[in-house]
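The structure under discussion is supplied below as structure tokens; questions concerning it will follow.
Excluded from the complex is one protein chain; the other protein chains are retained at their positions.
First chain written, first letter: the chains are A and B, and each begins at residue 1.
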Amino acid sequence: MDARTHELYVDRAMRNIGKTGVRWWVIAAALTACVAVGAYAWVYQLQRGLGVTGLNQKVSWGFYIINCVFFIGISYGGAITSAILRLTNAKWRAPITRLAEGLAVVALLVGAVYPLVDLGRPDRFLNLFAYAQVGSPVTWDWVAISTYLVASIVFFYLPLIPDLAVCRDVFGSGVRGLRGWSYRVLSLGWRGTPGQERLLLRGIGIMAVLIIPLAVSVHSVLAWLFAVTVRGGWHSTIFAPLFVLAAMLSGVATVILVIAGFRAAYGLQQFITQKHFRYLSYLLLALGSGYIYFMVSEYLTEGYVLEESTGPVLEALFVGSYAPAFWTFALGGLLLPLVLVALPGRYPIARACVASVLVIGGMWLKRFLIVVPGMAEPLMPWDWGIYQPTWVEIAITVGSVAAIPLGLMIMFFFFPVMSVHEMEEVEGVSEPAPVAAGRPVPALAGGGDA
Amino acid sequence: MLDKVSRRHVLAGLGTGAMAAGFVPIAFEAAGASHPTTTSAPQKDRQWAMVIDMRKCDGCKKCTVACQETHHLPANFEWIKVFQVKDKQGREYFMPRPCFQCENAPCLRVCPVAATYRAKDGVVLVDQDRCIGCRMCMAACPYGARYFNYVDPPVPDKPYAKPTPEFPVSQQKGTVGKCMFCVHYTDGGKLPACVEACNMLALYIGDLVEDVATNGVETVRLSQFLRENDAFRYREELNTGPRVYYIAGHGQDLGY
Partner (left out) sequence: MLRSRRALFVLAVILALTLASRSDPVARLARDLLGPSVMLYLPAQTAQRGADVRPAAGEQGAVAGSPATAAGQPRRPASTVPSALAAVTAGAAAKPEQGYVLGARLTTSDAKPMNQVTVSFYELVELLGEREMLIGSAMTDGQGRASLTYLPAVAGQREILIRSSASGSVAPVEGRATFVATVAAPAYHPEGRPLARFADAVPSVVGVIVLAVWALIGFALLGTARGVAVEARLATRSNGTARGVAARARLATKKEDPA
């Protein structure tokens, strides 16, 4: 990357900081309205109890648990693109890691709220800490999620330090308030010295290695919420790997959508190129194929034997009342998008985006098909349960879906949308030596590397 | 200078935060604070069990009604639920299902706050003051024996003292309730509501330690009664160790 391109990169990364326009406000307003409706629905539920949902004695888990798994799954995009690509030293990751890590933090914050929404007595959530039972999957849940949340925030923050320093220097004292404070304070006095670089790389390296097992643990724990019960369709040994893979798949798909959106809105076409979408599509293809394999393995094992508890669930999924949803997911949400990205052809970005939308929708549907038939299947000689979500659950879902782009927009109002430091790291360009105070800054229309 | 001071504050704050957060897992060791016992301790060392004689059950559901009246439950709360079963040969019979008070209870294992616990006499109780309403126990129970208070429970017409796990009346919204073998009655020498109410004398309450069971009129030697009548437990293969035994009567599928 030549110097000019490098400058352009920095400029583009910083361009939208602190800037809002009409378009920004319109979109933000629409998203805020959705979030507000969701928040109102939650307050409505807090006042009246969970009776306002479609949950009942047979189907006692529904949208909230589905969404919890779904949104935490989306946060895996950050773990993969940032951590795994970093560890495998994939050079193309640099322009997209900031977006991916930001998505991870926002999605995780949204997903981590859902267990609270689902509680019958949220005012007693402190009991979880005071009387924590180590044998309970719910305990594993809050421990894993809280640890992963903190780790994601740290993993987002550490590579951000040098970029915050650049912001501090670019905007100087022209910025007051929260932004100014965050640049000055959170950049920790970054100067770009070799010593600091070394420390930062060490810290990021530790987090990159740590966040992968943490991410795996979070979704494994979510899977075990279901798998340690004896319900049909739940009590499966492959659940933890299945959930992890599903999370990675939905995470990568969401990353594709997010980078496509910000690329268009912030004019990053020169840096987030077709190559990124093609590579992410390959990742989508690999993960999707793996997911198909896991699903086939599970259904084959269960279907061949058709035990008393699993038989009815499989029947309902393949040919019964849940068959429309299942085949929509399998064909429209898994097979079709993979075919779409596998075939060579034009419009890789458009195809990747369409495929991602299908995958995300399909993954939500799959979580629905895991939770609801498992709960509805009769354990005793009675009828199947019925679940009809109410406006409260739908509103909260819509609100949380809207909260993610809103959160990202707010986040990248403050921070550079592309990681400057990571690009330098990838390109092997070192930070120029610190400029000594007092010496006049060379006037530069194009030469930045002293 | 200002730079340095704020940095130090930030670092101190972050450090304290991280340290504090790191100690959260130590809460594990604070787990399982014991539940206060509120009723008089029973005099004998009992291990309660029930025997349900399906030869006699006629599906009248007086047991369900008696339980609902005793505990002031809404109509859809059937702590003892009578199933009308049609077996594979097409024969119909009735199967009352109270909570099985499993010895190896899945609901006990998965409760994150130990709101559900096992009393000394083997009965599984729910402390509705501690329950957070996560409904993990409902997902884990293989018998659908737990009921969640989605809405405000009915208010009893006469005032009761503060609800206890042994007598959770009235129920609390947002928590889980279930059959507790009427320990509030048995501790005081009375029969459980369902056993008392059964006209067909199909429900027996028994003690595994003293090896005796009674339906209020007839008293039998428990182990002998079970042996002679080929008693079985429902879905024994789940290995939950239920304390409720069934006596099949109409040639129904015994599951083995």
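FYI, a residue touches a chain if its C-beta (ideal position, glycine included) is under 8 Å from a C-beta of that chain, and two chains touch if they have at least 3 such contacts.
In this text the structure is predicted, and so the values were computed from the model without any measurement.
One chain is not depicted; across the entire complex it touches A, B. When the omitted chain is restored, the residue from A:Pro122, A:Gly180 or A:Gly203 that touches it is A:Gly203. Only one of A:Val143, A:Val228, A:Leu285 or A:Val359 touches the absent chain when the whole complex is considered: A:Val143.
Per the touch definition above, the residue from A:Lys58, A:Arg98, A:Arg124 or A:Arg168 contacting the chain not shown is A:Arg168. Although one chain is not displayed, chain B still touches it through residues 4, 7, 10-11, 14-15, 18-19, 21-22, 25-26, 28-29, 31, 44, 47, 103-104, 185-186, 189-191, 205-214, 218-223, 241. Where chain A meets the missing chain, the touching residues are 7, 10-11, 14, 134-135, 143, 147, 150-151, 154, 157-158, 161-162, 165-172, 188-193, 195-196, 199-200, 202-204, 206-207, 210, 214, 420, 431-438, 441, 443-445, 447-450.
Everything below uses one rule, namely that only the chains that are shown with their structure count from here on.
Across the complex, chain B meets chain A through its residues 3, 6-7, 10, 18, 21, 24-25, 27-28, 30-33, 76, 81, 83-86, 95, 97, 106, 109-115, 130-136, 138-144, 147-152, 172-176, 238. Considering their complex, residues 49-51, 53, 55-58, 60-61, 115, 118-122, 124-125, 127-139, 142-143, 146, 150, 184-186, 188-189, 225-226, 228-231, 375, 379-382 of chain A touch chain B.
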